[in-house]
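Omission of a single protein chain aside, the complex is shown with its protein chains in their original locations.
Letters A, B and C mark the chains as written, and numbering starts fresh at 1 in each.
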Amino acid sequence: MTPIQNIRVTIWNEFLHERENPHVARIYPEGIHNTLMQALRHYADLEIRTATLHDAGQGLSRESLAQTDVLLYWGHAAHDAVREETVVRIHERVLDGMGLVPLHSAHWSKIFKRLLGTTCALRYREAGERERVWNVNPGHPIAEGIGDYIELPESEMYGEPFGIPLPDEQIFISWFQGGEVFRSGNCWTRGSGRI
Amino acid sequence: MTPIQNIRVTIWNEFLHERENPHVARIYPEGIHNTLMQALRHYADLEIRTATLHDAGQGLSRESLAQTDVLLYWGHAAHDAVREETVVRIHERVLDGMGLVPLHSAHWSKIFKRLLGTTCALRYREAGERERVWNVNPGHPIAEGIGDYIELPESEMYGEPFGIPLPDEQIFISWFQGGEVFRSGNCWTRGSGRI
Amino acid sequence: MTPIQNIRVTIWNEFLHERENPHVARIYPEGIHNTLMQALRHYADLEIRTATLHDAGQGLSRESLAQTDVLLYWGHAAHDAVREETVVRIHERVLDGMGLVPLHSAHWSKIFKRLLGTTCALRYREAGERERVWNVNPGHPIAEGIGDYIELPESEMYGEPFGIPLPDEQIFISWFQGGEVFRSGNCWTRGSGRI
Partner (left out) sequence: MTPIQNIRVTIWNEFLHERENPHVARIYPEGIHNTLMQALRHYADLEIRTATLHDAGQGLSRESLAQTDVLLYWGHAAHDAVREETVVRIHERVLDGMGLVPLHSAHWSKIFKRLLGTTCALRYREAGERERVWNVNPGHPIAEGIGDYIELPESEMYGEPFGIPLPDEQIFISWFQGGEVFRSGNCWTRGSGRI
């Protein structure tokens, strides 16, 4: 078996909203990538770096990707700004074994659509309503320690139908106060990489 | 290509509740199997028969199964009364190509558990609450003509986690007023048969 | 249920090899698309048309695709000649419900890679060796009437590892005299379409 090594994590953020919207800037003054890094910092076996769209190579150069085992990808409003060559670099690295964790609206990112091949469209509504994320796969490592569900008091609604291929593993399904459901935790294997 | 033939459907009902509970008997005086047959009667390409637990061979003899292309199986309170040899006959016929449509609590029937190999347990509550059955696979033949969802004003709640293998196709996911979600329309292929 | 209608099939061929290579031209003087059409002609419920890369809209205009239920796509040496806008049109039509049957080297076509999101690379050798196409899913409609296997006396070898997502259904696995295996009959559902 492989000796246990640290996992090299890169937290990438398009980092647009925090700079243009004063309300968002107050919540995440250093960008949501830094907030996420604080949250993950106490896991001793993670080596964490951050990167943004505004760095060299859009923050995702070939060298940087080669040294990343897992990429957290936060996308929201700047999907179009991600260049074709950046998408190609991420795509090759995922097929070669990197894990990809698409966050927030990254379902609509070029790389997510490139990997899954479908519309990846969904229904949404900004309502600040209650969401319950049900754990439908209690034995899965991702769901470890979570219990039956997580409740979020004020959430943006993402709902079905969600234009994705059948997931290779289904972890979470969300319930929304307003009457919708959503496959909110899904895994796919593509090449040697996991999404 | 195979010439189009009629589809031979058997609607099987344990037919217990309607005989023991006066309230249920008033709603389905001739048993829910006959109510279902009325509903399906106008499809000209279906040849429909009914059978119950109280018929010879528990209504599912080798001969009867051999002449069935699709079995609608309504189970509720009499799962234990279905004998091992009956389960073996259904199991062999499904693997040999018969379709099986488990209805109501048939998730807890011996044949369903035999085919899927898992607990098939779920969470439930009798509450008469609102259920929305979301169509997450609009291109699937089963979902044809349904639109985004079906709303049931008073429904018994069945919820996650549901102890099933990952479905081979996911058609419906239900939302319940009380806060639960449920994978309510799932397809599996086992042997040559479809569930 | 939907009344049975004819299935509108388009057989598309890049039609390059037959025009440039005299040996191939002798075998398929009118192009392999016409040979395939002859073979399928006796199925009364198919409405068959052919198209090639050299027709208007590269043979796959929006109007033509809209009137196609199933597209047989024969690709070999001209993948690069298929324009981005043509790929986008096919992609949208598949997600909207058209069936796609990629033939020969179409595993390497832009549309196949777009839909699956992986490398779609494989191992190959031109050897004219014996191939046995094993039927691993005898109950599947595609395998109907085939028996245990089909034997091809002289075949080009395509072998594993094949860079595809796990198929949603596995129909055929090929054995090659020279020592290789290949997942040669695979189905995927993407959007409302089937591949």
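Structure notes:
Convention: contacts are C-beta pairs under 8 Å (C-beta built on N, C-alpha and C of every residue); 3 or more make two chains touch, one makes a residue touch a chain.
Please read these numbers as outputs of a predicted model, since none were measured by experiment.
From the options B:R8, B:R49 or B:R114, the residue with contact to the chain not on display is B:R114.
The chain that is not drawn here is touched, among residues A:D45, A:D80 or A:E126, by A:D45.
Here the missing chain is touched by one residue of C:N135, C:S155 or C:T189, and it is C:N135. Remark: the residues of chain C touching the chain excluded from display are 132, 134-138, 148, 159-162, 166-170, 173-176, 179-181, 183.
For chain B, the residues touching the absent chain in the complete assembly are 95, 114-119, 163, 165-166, 168, 188-191.
Residues of chain A in touch with the missing chain: 1-2, 4, 43, 45, 97, 138-140, 144, 168-169, 189, 191-193.
Going forward, only the chains that are shown with their structure count from here on.
Shared interface positions of chain C, i.e. residues touching 2 or more other chains, are given as 168, 189, 191.
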